[in-house]
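One structure follows; several queries about it will come next.
Apart from one protein chain that is not included, each protein chain of the complex appears where it belongs.
Every chain is named by a letter (A and B) in the order it is written, and numbering of its residues begins at 1.
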Amino acid sequence: MLRQLRRPNLAVGGGIVVLLIIIAVFAPLIAPHDPIHDANLMYAGEPPSTAFWLGTDDQGRDIFSRIVYGARIALTVGLLVEMMNAAIGIALGLSAGYFGGWWDEFVQGLTNVMLAVPTIVFALALMAVMGPGIPSLLVALGLTDWAYSCRISRAQVLSMKSSPFIQAARTMGYGPGHIMLRELLPNIAGPLIVVATMGVGSAIMAEASLSFLGLGVVPPAPSWGSMLAGAREQLIVAPWIAVFPGLAIFVTVLGFNLLGDGLRDLLDPQGRSRR
Amino acid sequence: MSGTEKMTERTEDVLRIENLQIALRSEHGDDPAIEALNLSIGRGEVVGLVGESGCGKSLTALAVAGLLRDPMHVTGGRILLGGEDIAHLPNRSMRSLRGNRIAMIFQEPMTALNPLMTIGDQIGEMFVLHRGMSAGAARKAAIAALDQVQVPSAARRIREYPHQLSGGMRQRVMIAIALACDPELLIADEPTTALDVTIQAEILDLILDLCRERHTAVLMISHDLGLVARICRRVAVMYAGHLIEEQAAGQIFATPQHPYTRGLVGALPRLGRRLVEGQQPLTEIPGVVPAIGDFGTGCRFAPRCPSAMARCREAVPRTTQLPQGGRIRCFLHD
Partner (left out) sequence: MALVILRRLAQALITVAVVLTLVFLLFSVIPGNYVSSLMAEKRGVDPAVAARIAASLHLNDPTPLRLWHYFVDLLHGNLGVSFSTQQPVTEMLSGRIFASVRLALAAISFAIVTGLPLGYLAASRQGRWVDGVAMVFAVSGLSVPAFWFGLLAMYVFSLQLGLLPTFGYGGGDLAHLVMPALTLGIAPMALLARTTRAAVLETRNADFIRTARSKGMSEGRLVRKHLARNAFVLILTMIGLQFGAMLGGSVVIESLFAWPGVGSLLIQSVGLRDIPVVQGCILVIVLFFLAVNTLVDIAYLIIDPRIRYK
């Protein structure tokens, strides 16, 4: 009975993610209008219709087309940011767990610092220094949300360090690099993949939040978050501006979270990656 | 130990299990887990229940205590406690029996106690639940109960938490909890398995001494036939949900009849005892206990049995009386 309840996670989550990738890749074929240049004030604030499926924004741009192209930004930022975070977190966590000593103390201290400052605040501070735009967004988010994968990989390495196959590898004269990357990493990959999958979702959410605040992706690029930025002022006259981009963020993040949950049942049945 | 004890006549059975059926509820109906189980224990009697893990020993014990959890459930038969059928008792009535007339001791002294509650509160809870005592009276009673299981300075110890005690001490606390309300029946499920070898005998003696004083019947569940045969008057052997042999403890060791029992006896290391006829020293029984739902049509031990015949794979043998006393479920005796 349980199994039946849990399998949908993987299917629904995976389905959403695959669909998103298809939309992002084939955006020009799917979108009926240009997301940036088809601004026409004559059509500003049109409600959803056959011409504009999800309505138009305050500059007359087709919201559906902007959402379709927005998938490119969301996925690019989400995947790149999570790759950076995972790389930093795993590198620090693996080495801290493996070497121990002062390096471990240092990494743990750094992790505590990162945990004490909410990601969005750290990213805000970095954005303040670098200015808005996608490159600074990647750096700001990619450098600030690795504490979790670091903790998990460290804990996993500690629990595995003294197991026979690692000692065997050491006896055979393999160096730390080989042991960490070839022996340890594949064995702790399950929980890390789960954490990373969910991390893509939170990176997309963080990008949307920063763009909503006007400190992320710069207009007129069609970021879902920045599409919502002006929505509060238009809420009375054009509520659809607020509805659909947010729905896109919601479904996307939900997709990655469901996929993460489903992968956990598959790859990490003991739930080591549970928050 | 059993030899020195006088054979008291069995007036009335404290526990009498008749034709008990337990099944695992699944998507395609019920899979039988325990079938046609009969067992009785007299007042003050110590009976052993033996088998490999997965044989249904603990399941039987939980059923007696009314602690089976979904998807396991009793599908037939009777469990008589002092003559009253408790197999289908409503929850509320079962609760007033549990802990009060039927008590249990479990295997894991490390985790079987609530880590956030003082041991005094955990013992005292029994008096509050079944004797209606106030907190103050329950605390005094808890000190007395802890004293009885020979925990030194009990008055101080009741304020401590489980993690402050050693494994042996914790198991003493478990015994104090179980015997707090003078139950008629104590079910001890592998009470010493998780303990240090040096403490095992101490704990076992404590249980047996206290139960003898109170004439408490004991169902001793263990995978260790040697231990059970040493302390029990009768021993019942279970395999894959069937009770396959029951004999007096002395006999089951000397003349095990069922091939499975012979296998268990043969797997025991012994000092100063001659080998059972036809057995190699320290043999293993090849294979594993089948899982619920994979029992097949014949005798459940047939796939692992060295003396299996053609008919063993076709039908389940009946239970028959052994001439020297006791019962067996095997075609070799049918």
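We take it that a contact is a pair of C-beta atoms (placed from the backbone, for glycine too) under 8 Å apart; a residue touches a chain by one contact, two chains touch by 3 or more.
All values derive from a computational prediction rather than experimental measurement.
Q: Looking at the whole complex, which of B:129, B:155, B:254 or B:267 touches the chain that is not displayed?
A: Of the listed residues, the one touching the omitted chain is B:129.
Q: Could you tell which one of A:179, A:205 or A:263 touches the chain left off the display?
A: Selected residue, touching the omitted chain: A:205.
Q: Pick out which of A:11, A:51 or A:116 touches the chain that's been left out of the picture.
A: A:116
Q: From the list B:14, B:49, B:63 or B:103, pick the residue that touches the absent chain.
A: From the options B:14, B:49, B:63 or B:103, the contact with the absent chain belongs to B:103.
Q: Just the residue numbers, please: which parts of chain B touch the chain that's not shown?
A: 65, 67, 94-100, 103-104, 106, 108, 111-117, 125-126, 129-130, 161, 163-164, 174, 177
Q: Just checking the interface: what residues of chain A touch the absent partner chain?
A: 1-2, 5, 109, 112-113, 116-118, 120-121, 124-129, 201, 205, 208-209, 212-215, 225, 228, 231-232, 235-236, 239, 242-243, 245-247, 249-250, 253-254, 257-258, 261, 271, 274-275
Following the convention adopted for this analysis, only the chains that are shown with their structure count from here on.
Q: Once you find the CA centre of chain A and the CA centre of chain B, what distance in Å lies between them?
A: That gives a centre separation of 54 Å.
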